[in-house]
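Note that one protein chain of the assembly has been removed; the remaining protein chains are unaltered in position.
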Amino acid sequence: MRLPPFTLHRPRELGELLELLARYGDDAAVYMGGTELLLIMKLGFAEPGHLVDAKSIPELGELHVSADRLAIGAGVTHRRIERHHDVQRALPVLVDLERRIANVRVRNAGTLGGNLCFAEPHSDPATLLTALDAEVELAGPAGRRRLAVADFILGALSTALDPGEVLTHVHVPVPGPDTLVGYERIVFTERPAATVAVVRGPAGARVVVGALGPRPMRVPHAEMRLVEDDIDAAVEATSSAVADTDTEPGADYRAHLAGVLLRRAWSAATANALSVPGAAAPTKQG
Amino acid sequence: MHVDLVLNGELTAIECADNELILDVVRERLGLTGTKRSCDMEVCGSCTVLLDGLAASACTTLVAEADGKELVTIEGLSDGDELNPVQQAFVDHAAVQCGFCTPGMIMSVQALAMDHPDADDETISEYLSGTICRCTGYVKILEAARQVISE
Partner (left out) sequence: MRVAGRSEVRLDIVDKVTGAARYASDAVVPGMAHAALVRSTVGHGVLRGVDTAVALAAPGVHCVVTMADFPDVDPFYGEWVRDQPFLARDRVRFIGEPVAGVVADTEEHAHAAAALVVPDIEPLPVLGSAVESLAAADLVIHPDRASEDPELPNVCYRSSFEYGDVDAALAEATYVHDATYTFPAVYHYAMEPHAVLATWSSDGLDVISGTQQPFKVRADLARIFNVPLGQVRVRAPYVGGAYGSKGQSKYEPVTAAMARAAGRPVRLVISIGDAFHTVSRHHATIRMRTGIGPDGGIVGRDTVITYDTGAYADKGPRVARKGAYRAAGPYRIPNIRSVGLSVYSNRVPAGAFRGFSTPQVVWAGESAIDEIARHLGVDPLGYRRQHLKRRGEPFLGDDSPLDADLAEGLGVTAEALGWGSSVPTGRGRGLAVGVKDGGGGAARSEAEVRLHPDGSVEVLAATSELGQGAKTVMGQIAAEVLGCQLADVQVRLSDTAVTPFDRGTNASRSTIGVGAAVERAAEGVRRQVCQAAEEVLGISEGLILDGSDIVVGEHRQPLMELVCASRKLPPEEIGAYSATGFSGNPTGSGPLGAAAAFYEVGYSAAEVEVDPETGQVRISRFVSAADVGFAINPAACEGQDEGATVMGIGHTLLEELEFVDGELVNGTLVDYRVPRTTDLPDDFRSILIQNRDGPGPFGSKGAGEGGLLAVAPAIANAIADATGVRIRELPLTPERVWRAIQPVEPQES
């Protein structure tokens, strides 16, 4: 399979990139790792006349880890996150997730930002980052803005990026020691069949189910039950939420799986917490 | 566009269109047919090459990405008649049947050895789970990989 013809642009600065996007409009696509973009182009699902390579813009290649947040430039590959010691210390669950994405070749080339922009419904990071209340930073003709990942991914292969806008950074809050974070996935073919992320901290809880709908789905009922430390009820609420939205054959199994994954993510989260001195311990385990 | 790279140890200049992929150019323009096309969707690993030491799917990597970098294909691993240790391990363990996955598999094991020089069995298996072999059942490939790591 060949790629349709296009012109490759390699801006050195963000301003230049935005100018190119403005100039070519719908005929341009931002190109990072290319692991998703080039594939859909080969398959004939997209045919942009201009690819704007954002990898050489220094700002987009930065990865900062501070006490309370990760700032991950849009050009940062899965590999760099996976092998970054500070990220490992700050948010091991993200490193663990990154390590399992696709295969080593995709992780070497693909970026976290690109993954979010592609909005593939089976994306692992989208599920976890939604649960972590992560934000994306966007730059466009109207300036910069920030959006919660939950508001950024609108549906299957659909994001809130405006015309001419580019994702520059992913900002991930680093959970404090009093917060539990867990992530589980189950894979039957190449992409995950179901994913679940759970976060439980002083401010509340997040339960997010991925791969079972067009976009990661928060489950508020399960979150409420988790706040009450009732994991059994949270599992049930998660399964019900999936059963309510999934109308395809086999929905009951997927609903059940989502519950199983939540329970496993929760036990992993609590197990991790128990192994970290001073971290929160659950009052009741499922 | 003009791309300068070090290909299998040689400084090489390539004139190519912006949309050309490494797989097409090495196979058809440069006659390096050891890199194989199978799934063509970055799943199977049969087109694996090393770009600045990192495993890459040649089927989904632009030639432009190799500009200023070092590209190694299966043809660049051995030194004359001298097999490299990964190739030798595949010979030692009879880890080859039809051979179509073999170049990509060997490049993957080469990358594994660089990425995880102390890999345990689980890491080896996880790492190679992204490269498909339909003939061998992987048993002898994993033996070969373990030999490479233990050396």
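Each chain carries a letter (A and B) given by its place in the written order, and its residues are counted from 1.
By our rule, contacts are C-beta pairs under 8 Å (C-beta built on N, C-alpha and C of every residue); 3 or more make two chains touch, one makes a residue touch a chain.
Just so we're clear, the structure is a prediction, and the values are computed from it rather than from any experiment.
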item: Selected residue (touches chain absent from view) among B:Leu32, B:Ala56, B:Leu71 or B:Ala111; value: B:Leu32
item: Contact with the hidden chain (one of A:Ile72, A:Ala131 or A:Leu257); value: A:Leu257
item: Positions on subunit A where the hidden chain makes contact; value: 1-2, 186, 188-191, 243, 250-253, 255-257, 260
item: Residue ranges of subunit B at the interface with the undisplayed chain; value: 27, 32-41, 43-44, 46, 73-75, 77-78, 83, 87, 90-91, 94, 96-103, 106, 124-126, 128-130, 132-142
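Keep this in mind: only the chains that are shown with their structure count from here on.
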item: Cα-centroid distance, subunit A relative to subunit B, in whole angstrom; value: 29
item: Interface residues, subunit B side, partner subunit A - complex; value: 1, 17-21, 24, 40-43, 45, 48, 51, 54-57, 59-62, 64-65, 108, 111, 115, 127, 129-131
item: Subunit A to subunit B touching residues, read off their complex; value: 1-8, 34-35, 38-39, 42, 51, 53, 79, 102-106, 108-109, 190
